[in-house]
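One chain of protein is taken out of this complex; the other chains stay put.
As written, the chains take the letters A, B, C and D, and residue 1 is the first residue of each chain.
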Amino acid sequence: MSYFLRKIGFYAIALWAALTLNFAIPRMLPGNPVDILLAKLQQRGGAVSPETRKAYALLLGGDDSRPLWTQYWDYLGNMFRGDLGVSVSYYPAPVSEVISQSIPWTVVLVGLSTIIAAVLGVALGAFVGWKPGTWLDSLIPATTLLAAVPYFWLALLLTYLLARVLGWFPMQGGYDVVLTPGWNWEFIASAIQYGFLPALTIVLASIGGWLLGMRNMMVSTLSEDYILTAEAKGLTPRKILRSYASRNAVLPSVAGFALSLGFVVTGSVITEQVFSYPGIGNRLLGAVQNNDYALMQGVFLFITLAVLGANLVVDLLYGVIDPRTRARN
Amino acid sequence: MTSVKITDLVKDYTLRSGLKRTRLRAVDHVSLELAPGRTVALVGESGSGKSTIAKILTRMERPTSGTVEVLLDDGTPVSNGHYRREVQMVFQDPFASLNPFHSIEHHIARPLKIHGRTKTQDETRKRVLEMLERVNLTPAEAIAPRRPHELSGGQRQRVAIARALAPGAQVLIADEPVSMLDVSIRLGVLNLLGRLQREDRLAVLYITHDLATARHFSDEIVVLYRGRVVERGPSDAVILDPHHDYTKLLALAAPDPERPGRVTSEAAVDRKAIDNSTCYDHFAGEWREAAAGTRTAVRAD
Amino acid sequence: MTNPSTAPAAGDNAELLAEAAAETGRAPRSGWRMLLPTMTPWLAVGLILVGGITLFGLVGPYLVGDPTEIRDQGLTAPTGEFILGTTQTGQDVMAQLAYATRGSLQIGFIVGVLATILSAFFGIYGAYRGRIVDEAFSLFTNVALVIPGLPLVIVISGFVPRESRGLWTIALVLAITSWAGSARVLRAQTLSVRNRDYVAASQVSGERPWRVIVVEILPNLLPVIASQFVFAVISALLGEAGLSFIGLGASNSSTLGTMLFYAQNGFALPLGAWWWFVPPGLVIALFGMGLALINFSIDEIINPKLKNTRLHRKRARRALRLERELARTGRKAPRQAPRKAAPRNEETVR
Amino acid sequence: TGCSSGGSGGSGDPSTLIAYTGQAGDYQINFNPFSPTRIGALGTIYESLFFYNKAEVAEPVPLLGTEQAWNEDGTELSVTLREGVEWSDGEAFTADDVAFTFGMIKDNPAINNGGFDGEVVAVDDTHVTFTFAAPAFVKGPDFMSTPIVPEHLWKDVNPAEDVNEEPVGTGAYLLDDFKPQAFTYKSNPDYWGGEPKVKQIRFLALSGNQAGADAIAAGTIDWQTGPIPDIQNTHENFPNYDAYTQWQNQMVLSTCASAEQGCEGPQTDPAVRRALYYAMDRTQLNSLAFMDTASDMSPTFALTPSQDEYVGASIAEPTVPMEPNAAEAASILEGAGWAKGDDGIYAKDGERLSLTVEVVTGWTDYITAVDTIASQAKEAGIEVKAAQSSWNEWTEKKGSGTFQLAIDSLWQGPAPDPYYVYNYFFVSGVPVGETAGNNYSRYANPVVDEAVANLALLSPEDPARQAQFDVIHTEIVRDMPFIPILTGGTTSVWNTAKFTGWPSDDDLYAFPAVWSAWDAAEIFKHLEPAS
């Protein structure tokens, strides 16, 4: 139990750190974002009431006269109420609303493709690691190449080849917009068809890391005594591979899974851009390009929350998978 | 000549499991004296607090309470600055106690330099070779530039001894110095230690769980059990005439080819039943309260 | 390089390596030399790639013409004069590639160094000091680890005025967001090294803490640090490319990322101008691959278990073959002549 | 191309037009025509009184208004409204709606972009009168193109904040369906002008120009305004499509021109500006930086060719020279006391003729243009360096006058009349340090100021205007506070196989840009499915 408490405590701190970072970034950096923002708002014809100004100053850390810590408290209060401010580029829509529209897409795309990449990579890695020193090892340089390819570059090449030249997949978008999003087969089929290329990119670009990690762990695990014992016990190779070798070798990969989500979200920001995918990455870029600071902060906060949440889940799960963690410290 | 006086040493570790904290008393009111030219063996099972005492002696840990005094010939305590020069240690694992990255020379030259034993480069080098020769590592010139992995376990342990002696240490703590070595070379190292001890009239604390070597290489044996001293006395007396249940058990557990079949014939002893509240002192010939150290005799058996 | 999780198991690498070297009958190597990986085809490929590209980035700019020179010929495919063709504005792609490679390498190197310094500080110093410092540092590290990097970089870049968003700013931001993983690995390694007896021994002999860290602990962590450095460089290159690609890179600098950005905006791919679009990405990928291959060899120092399999691959095959042969020809095969045992000096034993 | 599965939006449906505006990212619902972040509704759902075609000098097209008439001194405008128009919810459109709309704008500064300051009175159901304190001829086009909203629905909402999820207008289209990835209009069967032929219009969300170009290649959109590769051969590359370019953006090197107002640097010398003007090789610029989509330009800043008639005979060089003229540049510079140094760069009083051009990072065509200009200027002995910075930074520099040169473009007013350009960019420059309006150059010339003020008092039909224009032209061609480059083309690519009736040189009934909502709405009404 205390393992779990500790973990939850840690995530509370991490969450607080993320919130504080979000609060601090605009205040630490030079320039006055509030002015930029308000100029932008005015330019677009928005009304700038003193309240609006105050709200933004609070959110972004402008030249507010109040002491920093009161600003900080108000900010935290706003965050807990889910009030992330108003998006400039989508004025007057609140940031939370803008983000909530994009969330499902990213969650599904990134989530699924990360899981696929991880499962595939781990399975392949286990396979390659199970027979180290065979021809399978020659897969490794290829995977390192894949792992070092910039996501967007790969994405562009893939679209060029698979979508433009061969015409197998649609080039952009999240689904056939004629359809109404919902739980009907037609829509889901279309979403899969449209999501295939982005997912393929993410899978291709991230599978190498999993494969290598798993392979190395597998090789290390194979020299453990318990593998030898299993062999001596007369277990079948399949049984050894599954319940002994892979089961132990996969642990670091599981631990790394949630962390890698952070990396993948990162990669997907750009991938979404390439594919005009309706996800959160697209919003983040839009926000940056439009100097929509509130949205920028909101998206960052959301991504952080998602990664933290995923980490928490994996950590809690990990406590179940690896009985030793619960005992440690 | 330097002697060490340990009085009422207590060391508590705080163990944390989750949010709970528990205290573990690793050393419980231990008093000991190390005199020049004498070897005291500290025996006891795993986890009985032997290494903890060694760590406190070398100031790698602070005692929770109690004192460690290192006294010079004239009875004056050594200053903190010179403590490390007087008290040195040989570690258990010869493979781990030398830094694989550095040459043998580095290992011995460093303490010489730190403690100002040598001034010039040449002098240092000469001293290093001398030290190597003292621990029978010849030809010293060939050994000095080597790296630890180029030496066998026994040779490494000799280097470790040379390093410990380099600052001119008068008190040597040897924490299971041979338990990681191959059987066939253990005696060599122990004999070397014995010789140096005699030559330099060192005060040695020999930590081991091997009763046989404890008996052969020390003058006095102190038996530690769950942090407390449960028996002490001259080596032969402790081994041949153990009083405390735990010492008896230890003596029994040591293999003795003179009496084959002993293993099966004797019933297992329930260790939980052994208490550590009393201590038999062979010097005084009486039982004492273990946790109170040596000063207060409580009751006769 | 998305899986930062496989922290190599701690091990006294240098020692094991030396043993392996001794075992192969070669003369044991000196302290520094031991930290070098053994040459393998992979390492060779990695070194050639990394060395070649680095050389290209260093020397290339002096050999090529002005990358900004504009020619009326516009977009042209590779020819003898322009090995990699020209861009839309007739700029020599080869020349641009040389300068961009230099820019990217610069960023990669700066980030690598900064991230390594940060991770070494938080990882090694924290673990060495132990207790509350360690607790604090490791908490900080873990928090920094779970906060996603690139979105943070994007956000920071979004706030930093473009004018001050120079090479160093971008490098600093990338470094700040990428050190944590390494610090965690270094911490684990340091904890294991710190608990080794030789560290205790040097403390007992009176070494000062900084000397213990620098002289006793650090050398044994060098392979790990090297591996982390390499990893940091890869991710910096990728991160920078991504940032530049979305227009948030270092201003007024030419990197592979900005080159891709211009290629993309100049419709290089739709126009079929692969010579403009493919080389920058390929240079990144190949450089990354080279580094990864080098890292693979460093990993083998860190975790000798990995090495042994590869080292013994050939032997293992031979052993297997011989054993099969033996099984086929029957075990009645002539005995292998036992090798003469070294003459034993029986005098010394009574 | 070979994509049988149909792309986004099912381009296969012959009566649906799919358009991409060039906006990056998903849509957030907002059909409030007054909101700066609206995503549509202008023209298609909400109509204005008249439509002004910026592309051609022509009469305004009557929409909800049928006639307009100014009084003599330009202080009162009477507008006759169309009869029998209904809001799409069935309510009748009346003069009260017009009066309400303008009243609302005036009451809400947040949505009063045009600075409307008149009084509107509904004379009867079909007549309204606008009255102004001062002559307002030139403001007409601005407020005549204000979207008119129904009073019965808008009287209770805050027009600055509402997102108007269910727009009710008088236009040819109704909102059919909204998704962040796309929204669709359907034709209004009860439209006063008759139901349009194009039954559905869908706007797609894509991530930017690149994506738009890809979508054209895939055949998934029918109209986009933005660059595509190999634009000259669009029809060969994509047989269903045609590209059409119109020219409105007058690209210039803005200069901080006025030394009196505190500008610093060699560019404060008109000779330097003129020399740069002659140093440019515009043919090369056009082909390298603008894919040959730019067209020539008049140094008088009257749009060419549509506003050529405004350029008087006194202007010797009515359009910019396409070839560089180094000799001319040299003689201008030498005439002003500059002398060529050893490094081939002119210098005067020890100051090298070196200029920095501010350009926004990411605006690749401009960056290329600056690079090209730099190498051309070098030939003429002028050093030009590019400095990339963010849009914010760039705007801020222009606004505060802390720049030498900035590549930029000047925009057109609400009607095809060069008056607006002069009024926006050439009058009453403020000192460096004060925030400049549109006149970044801080060009302050009392002669020009006066001429522009005079123009405002004259009716657009008044022939007396030409004299004023001549004055302005002489002054600005000589001083050149903005160095003309070329007129930037706005290229639309549209599907001519699916729809006919697109604007053309012969019938340029609207400015063809999908993002220019009023024009786009006109175009939608003109189109017909090809089959």
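The working rule: a contact is a pair of C-beta atoms (placed from the backbone, for glycine too) under 8 Å apart; a residue touches a chain by one contact, two chains touch by 3 or more.
Just so it is clear, contacts and distances are computed from a predicted model.
Colleague: The complex lacks one chain in this depiction; which UniProt name from "ABC transporter ATP-binding protein", "Heme exporter protein C", "phosphoenolpyruvate--glycerone phosphotransferase" or "NAD(P) transhydrogenase subunit alpha part 1" does that chain carry?
Modeller: "ABC transporter ATP-binding protein"
Colleague: Where does the absent chain make contact, in terms of the chains shown?
Modeller: Per the contact definition above, the missing chain touches A, B, C.
Colleague: Can you tell me which of B:Thr39, B:Gln88, B:Gln155 or B:Thr278 touches the chain that was removed from the display?
Modeller: B:Gln155
Colleague: Touch as defined at the start, partner being the missing chain; which of B:Gln121, B:Asn191 or B:Ser277 qualifies?
Modeller: Residue touching the chain left out of view: B:Asn191.
Colleague: Can you work out which residue in B:Thr14, B:Ser46, B:Asn80 or B:Thr120 touches the chain that's missing from view?
Modeller: The single option touching the absent chain is B:Ser46.
Colleague: With the missing chain put back, which residues of chain B would touch it? List them for me.
Modeller: Spelled out for chain B, the touching residues are 45-46, 136, 152, 154-155, 182-189, 191-192, 194-195, 209-213, 215-216, 235-236, 239-240, 249-264, 266, 268, 271.
Colleague: In the full complex, which residues of chain C touch the absent chain?
Modeller: Missing-chain contacts on chain C: residues 23-25, 312, 315-320, 322-323, 326-327, 331, 333, 335-336, 338-339, 341-342, 344-346, 348-350.
Colleague: Which parts of chain A are in contact with the chain that was left out?
Modeller: Where chain A meets the chain not shown: residues 224-226, 228-236, 239, 243-244, 247-248, 251, 321-324, 327.
Just so we're on the same page, only the chains that are shown with their structure count from here on.
Colleague: Quick check on this structure: which chain has its C-alpha centroid closest to the centroid of all protein C-alpha atoms?
Modeller: Given all protein C-alpha atoms shown, the central chain works out to be A.
Colleague: So which chain is farthest from chain B, going by the mean of the CA atoms in each chain?
Modeller: D
Colleague: Need the CA-centroid distance for the pair chain C / chain D, whole Å please.
Modeller: The computed centroid separation for chain C versus chain D comes out at 52 Å.
Colleague: Just give me the whole-number Å value for how far the CA centre of chain B lies from that of chain C.
Modeller: 44
Colleague: Once you find the CA centre of chain A and the CA centre of chain C, what distance in Å lies between them?
Modeller: Inter-chain centre distance comes to 24 Å.
Colleague: Mind pulling the chain C residues that touch 2 or more other chains?
Modeller: In chain C, the residues touching two or more other chains are 161, 247, 264, 270.
Colleague: Which residues belonging to chain B are in contact with no fewer than two other chains?
Modeller: In chain B, no residue touches at least two other chains, as defined above.
Colleague: Looking at the complex, which residues from chain A come into contact with chain C?
Modeller: 10-11, 13-14, 17-18, 21, 25-26, 29-31, 33, 117, 121, 132-133, 137, 140-141, 144-145, 147-154, 156-157, 160, 164, 205-206, 208-210, 212-214, 216-217, 219-220, 223, 252-253, 255-260, 262-267, 269-270, 273, 284-285, 287-289, 291, 293, 296-297, 299-300, 303-304, 307-308, 311
Colleague: Hey, which residues of chain D end up touching chain C in the complex?
Modeller: Counting only chain D, the residues touching chain C are 209-210, 213-214, 217, 227-230, 284, 287-289, 361-362, 364, 368, 371-372, 374-375, 387-390, 392-393.
Colleague: For the complex, give me every residue of chain A touching chain D.
Modeller: So the residues of chain A in touch with chain D come to 36, 43-47, 87, 89-93, 97-98, 101-102, 159, 163-164, 166-167, 170-178, 180-181, 193, 272-276, 278, 282-283, 285-286, 289, 291.
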